[in-house]
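To keep things clear, I will list the structure first and then write my remarks on it.
For this depiction, one protein chain was excluded, whereas all remaining protein chains were kept in their positions.
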Amino acid sequence: MSKNVLAAAAVFVLLGAAAYASFFIAPTDAKQGLIYRILFLHVASAWTGLTAFFICFIANLLYVWRRQPRWDWLGVSAAEVGLAFTAVVLVTGPIWAHPVWGIWWTWSPRLTSTFVLWLLYVVYLVLRTLVEEPDRRALLSALFGIFAFIDVPLVFGSIRWWRDQHPQPVVMGESGSGLDPIMYRVLFFSWFAMLALMTLLLRQRYKLEAMRSELDTVQRELEAA
Amino acid sequence: MKREAAPRSVPSRGSSVMPPGFSPVGLRFENIDKRYGGLLALRRVSLAVAPGECVVVAGRNGSGKTTLLRIAAKLVRPSSGTLNFANTSGEIEPGAVRPGFIAHATMVYDELTAEENLSLFARLLGVPQAQKRVEVLLHDVGLWDRRASLVRTFSRGMRQRVAIARALLHEPSVLLLDEPATGLDPQGVAWLAQQIRQLRDSGRTILMSLHGESEISSLGTRAVRLDAGSIAADTRAGASFRSILTFADA
Partner (left out) sequence: MSLVSNTGALLGKELRTEFRSRELLTTTVVFILIVIVLFSFTFDPTSDESRRFAPGLLWLAFLFAASLMLQPCFLREQQNDTLSALRLSVRDPFAIFLAKLTANTLFLLLTELFLLPFFSIMYNLPVVRVLHWLVLVFFLASLGISIAGTALSAISAQARMRELLLPLLMLPLLTPILVASTEVTKSLFDRSPYVQWKGIGFLAVFDLVFLTALWLFGEYLLEE
């Protein structure tokens, strides 16, 4: 119990430090003023989301290979955590865009690709609700998860190419918009703090899924008897 | 009903000819578990079927008979345990054995004719002289006259005949039958019993699941009862054939 509290406290401290850095250490942007600082949350969340989805991908591969339930637990946990961070990206996008561009949504490459990415993993979760039997559910969602992840570079690549044909308002931090070296350091620190949060959330969700699975097994055995 | 002694070296009758070099194949289930979401459909099942044996697997619905057969057919992966095949010379690579499988579903295409179905599967299986083999089988099962009709137009009994022909295309040394007489009228059952007898007498190893006594169950040389996923009785262990079959009625 206390180990958990310690871990949570450490993550809280890290996040606090990252927030402090975003507001006070990173230099002011000439054109955009205060609002650009949301970039540290926006981009770090995007990278963390992708990291979570990558963990999901590895878990999916391991499940298909080894067929041990824990890889399925890790997969669904990573997908949900990834969706949470990706949702942050989708929400902070308009929050940034509105003061800067006067529009709520911009079909910039990162935002568009992130939206598709988010939809892909929502579908992953929807698929899971539509398969009753646990082993079947684990295998089918693992296979879809694998297809979804290998699609990710193709999605990002094709949308980036499309953007080149049709320039869109760009959220700060996308390739092409330069960042100060100090900004980069703050960004990477923010990402590090986010990864710590991600790990914490993953562990909790994984434990929850493990318990749920055990409960489900017991229930089924009782029903069958 | 008494069980018949299985003559193992009687030459075959009809056109179910043993190809040259045919050697009977036995199978061995070792500690097979099959789990469906925490539910054990099969629990540590170990069963050795000798080459040429004709084993009846009896049990209530849900006892695991179908699962066992589908594992033998390599359609289902066991959660743990192994399945081995061996002939008189020793163990065979599992991939080399392709059992013939007959289930309640016909496993043939309704939108194709009887002949098209058999030709398709013959080609897929790599049966030598496929066209000839298909013709022979169509004659054997008495469907030569209806070979150009769509399977959709067939009665249940006729579909079962196509299914049997399909299972025998590649002259398998192992036959798996999952409640094959379901839905057949008495004539159909009699015909099926005759086919199985011929196959048994030609040395094929047969594993069939049934849920009661019938003309077909009397063909078995051995019976085994499955109860909630485990083997509850075996004639080899001294149980009587009759008791295994009759307790199986739900």
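Chains: A and B, in written order; residue numbering restarts at 1 for each.
Here is the rule we go by: contacts are C-beta pairs under 8 Å (C-beta built on N, C-alpha and C of every residue); 3 or more make two chains touch, one makes a residue touch a chain.
Note that this is a predicted model, so its numbers are computed, not measured.
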Partners of the unshown chain among those that are drawn: A, B
Sole contact to the chain not displayed, among B:Leu39, B:Val76, B:Ile92 or B:Val136: B:Val76
From A:Leu120, A:Val170, A:Leu187 or A:Leu202, residue that would touch the chain that is not displayed: A:Leu120
Which of A:Ile35, A:Leu62, A:Leu140 or A:Leu200 contacts the chain that the document leaves out: A:Leu140
Absent-chain interface as seen on chain B, which is shown: 70, 73-77, 98-99, 101, 103, 105-112, 116, 120-121, 123-126, 166
Missing-chain contacts mapped onto chain A: 64, 116, 119-120, 123, 126-127, 130-132, 136, 139-140, 143-144, 146-148, 150-151, 154-155, 157-159, 161-162, 165
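One rule holds in what follows: only the chains that are shown with their structure count from here on.
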Length of the line joining the C-alpha centres of chain A and chain B, rounded to whole Å: 51
For the chain B and chain A complex, residues of the former touching the latter: 35-39
Residues of chain A defined as touching chain B within the complex: 133-135, 216-218, 220-221, 224
